[in-house]
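Only one protein chain is missing; all other protein chains are in place.
Up next, chain A:
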């Protein structure tokens, strides 16, 4: 498996020692997106590998919980920009390295296609799907190679994406965060996560959060029926008022009243919905009296920790600590859960009263986590679901993926390796690499933890990269939308019933539209492109053009061009790239378009628009036969247990 090498030069990896590649590495301009777990490691590795021009973007600030693995940061940096502090730290040990740091969201509009085009490579070290998708799309539009990465505990992966050559980030469907149906959460939970969602999104919200937030989870539902024509909002208010503490009510009495309501009264009410229990086991209500321990024990434990010394900082208040429950890996008994539940409510009301009514669940808020854990376990008890430990519940409630510095370091190293191959112009040597949590024996019989596999060609049905892409140079300030439709879309692209989408602007045409719709669409025709809704079509805009009357779809990448030479470009616009061929019987006669605007191949003045069969096929996903997948070098690992939804990729997130 020798990678493609130019002429007689050295292959991979020998090429690393060539002066030419080292020079290329020094001069290459790379964009690192993210300066967190992977990002810190990556910046260090890039700088030490000879990269000297790095731009780093990260919107986050440093938190204490980052310090164990994001080693460029120290305690004194907490609260400062990750990108900036990381850049300064790297420059200290590698002063020759130019790192330009920006504290910003990569999705901001100034980071547009032309900005991305200014880089040789884009390297992702992101922690969320949305930003990954966004960077993938911009790299496709700008035609810049992307090295994408992710880690979760011992698992990790690095992949390389080049438009038209390899799969893009979205060619394979991604596992998305799970949502749970309202009925299950409210009435018929059967998994711990259902109880956690209930405790966090419904109960915590209702007791400590903003009163005006009403969700489908709210049982204001049930109350609405009392006055059939009554006001739902009033019913919701009446419902919410139950959860308001009465004046004179002690925090202890309040906590017990809430306990009785949610684990006894509400459970009995659900049991009354007999239709629900025809095929399921009904829940069992809990009585607070039965779960109360010897009163004196609780009281003395509580007395010792909170009365002496200054009042603890809000985030340090803990029900568990005051009760002596130290092992976060042990599941509590129902009695212990009940005590934590009552204690957590009391502490919240007594020590953090100013937050009540505005609190938001935060995974780093010990008391909030304890409350949610206890409430979730109690509800689990009602529904015969096994209880979990505080540690497990915290992880699930906070969607925490435990991060390991070594995994991040290995992944960052692999990113630098793939980046170097790309700069060496050896895409055939690029690999997708998976890091596994245990030694894996490949087909070759070799045992390894780091497993490379061949990169897949693009999925022709991919909704993101499967669309043909053209560049359009045009004066967006002067050209009206009608002129654009007539000259570019109809005449040049042979679209007969165009649908145009650009960001949140949409234009439709066709005999099926009703009068109102036709009028709505017609109002856009006289406007200049730049004055259309949703920011207008202007420099760097991405415009999707499709034809309602035939299978044709393409993306235009617009650049604004004011100066036009009448001689060279009499039409006042220029199309570039590979255009799909319109249907032969497209309504616009080629003759009307003049010699320079025919889309036919072979027209010498028009050779920037070349028509290829592939491009045509690209626009007709229905015609593509099921593509053959390249055989990976090794069989894929079994998917991790909490990440199993992804196809054969381990989709992981730091």
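The working rule: contacts are C-beta pairs under 8 Å (C-beta built on N, C-alpha and C of every residue); 3 or more make two chains touch, one makes a residue touch a chain; residues count from 1.
Note that in this section contacts and distances are computed from a predicted model.
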Choose one: "DNA-directed RNA polymerases I and III subunit RPAC2", "Dynactin subunit 6", "Exosome complex component RRP45" or "SUMO-conjugating enzyme UBC9". The correct choice is the protein name in UniProt for the chain not shown. "SUMO-conjugating enzyme UBC9"
Option touching the unshown chain, where A:143, A:503, A:539 or A:569 are the choices: A:503
The one residue from A:15, A:33, A:87 or A:141 touching the chain left out of view is A:141
Thinking of the whole complex, not just what is shown, which of A:78, A:104, A:153 or A:464 touches the missing chain? A:464
Per the touch definition above, residue among A:22, A:184 or A:480 touching the missing chain: A:184
Write the list of chain A residues that the hidden chain touches. 109, 112-113, 130, 133-134, 137-138, 140-141, 170, 173-184, 214-216, 220-222, 224-225, 228, 232, 235, 273, 275-276, 278, 463-464, 499, 501, 503-506, 508, 510, 512-513, 517, 520, 523-524, 532-534, 542, 544, 546, 548, 555
